[in-house]
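Of the protein chains in this complex, one is absent; all others appear in place.
Right, chain A next:
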Amino acid sequence: MIEAENIEDQNGLRPDGRRALELRQIRVKMGVFGQADGSAYIEQGNTKILVTVYGPHQPRGSTGRSTSNITKGIVNCQYSMAVFSLSSGERKRKPRGDRKSQERSLQLKHAMEAIIHLEIYPRSQIDIYVEALQVDGSEYCASVNAATLALIDAGIPIKNYAIGCTVTLINNPSLEDEDNTLGKGVLDANYVEECTPGVTLSVVSLPNNDSTSKDGLIVVAQGAGQRLHLSQFESLKARVLCGCQDIRTILDYAVREYLTEQSLPSLFHVALN
C-alpha cells in the first residue's frame, strides 16, 4: 500500500510517476467486434474495457412487455468483470450479478439514458454489454467512456459525449501543484491510489466543446468507507471536470480519425482539418 507520504518523496510525483492532473495513457479502438451493431475497446493505463452495443431492436424479455414506456426507447445495460480481471492477482468468483456489478449497470444505464436521443426510438430497446477485461482503477469511468464510443460506432444518435473520470483526494496538502486554483486531488487514479485512505469520486459529465455544461453530472463516491467533507467537494469537482475535458478531447480525436478512415478516401483530408 502506498502512503500519501510517497508523493512528498517523489517531488510531487505520484507512485506511478504522473503528476496530479495527468491522465494515464488512453488507447482506443472502435469497431472491434463485427457481430455487434457497435463496439469499442478502451485502455486507460492497465484498465481495459470492451463494450458492445446491440440495437435498437424490438424489446425482448420482461422489459419489453411493460407498456408503460412506449414513447421512449429502453436502455438495457449489463456490466460484468472478467474473473481474471483483478489487478490484485486474485480470481473473481462471479463475473456478474453481484451487488457491485448490478449497481454499476444501473449507474451506467443512467449515464447512457442521459445522452441517447431515446425519443426517436419508441417501442425499442438498446442493449449495452460492458466487459471489464482488466481492472486497474477507474474502471467504471473507463466503461462509460467505452460505452459512449460503442454507441457512436453503432450509429445511435447521441446528444453529447458522456465522459467519466475519477478524482481521488489524497490526505496530503503539500502536493506540488501546477495550478492552485483547482484545489487538491489526483485524477484518474490507478488501483494503488484507489486503495489509499482517501476518497475516490467517480464523476460522469457531459462536457461541451468550449465549456463544461453543468447538467447531467453523476457523482459516485467510492473508497474505504471514508467521508468527504462538503467544503472539499467544489475544488474536487473543478479538477475532475478539467480531466473530463481532456478525455473528451482525446476521444473526440480518436472518433474523428476512425470515422475518416472508414469513410471515402476523398473525405480523409477534409475532415482532418
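Here is the rule we use: a residue touches a chain if its C-beta (ideal position, glycine included) is under 8 Å from a C-beta of that chain, and two chains touch if they have at least 3 such contacts; residues count from 1.
Definition applied: contacts and distances are computed from a predicted model.
Entry comment: the absent subunit's protein name, as recorded by UniProt, is "Protein DIS3 homolog", drawn from "Trafficking protein particle complex subunit 6B", "Nicolin-1-like isoform X1", "Protein DIS3 homolog" or "Prefoldin subunit 5".
Across the entire complex, the residue among A:V32, A:L133, A:I158 or A:V192 in touch with the chain not shown is A:V192.
For chain A, the residues touching the absent chain in the complete assembly are 9-13, 16-18, 22, 24-25, 45-46, 87-90, 136, 171, 176, 190, 192, 197, 226-227, 229, 231.
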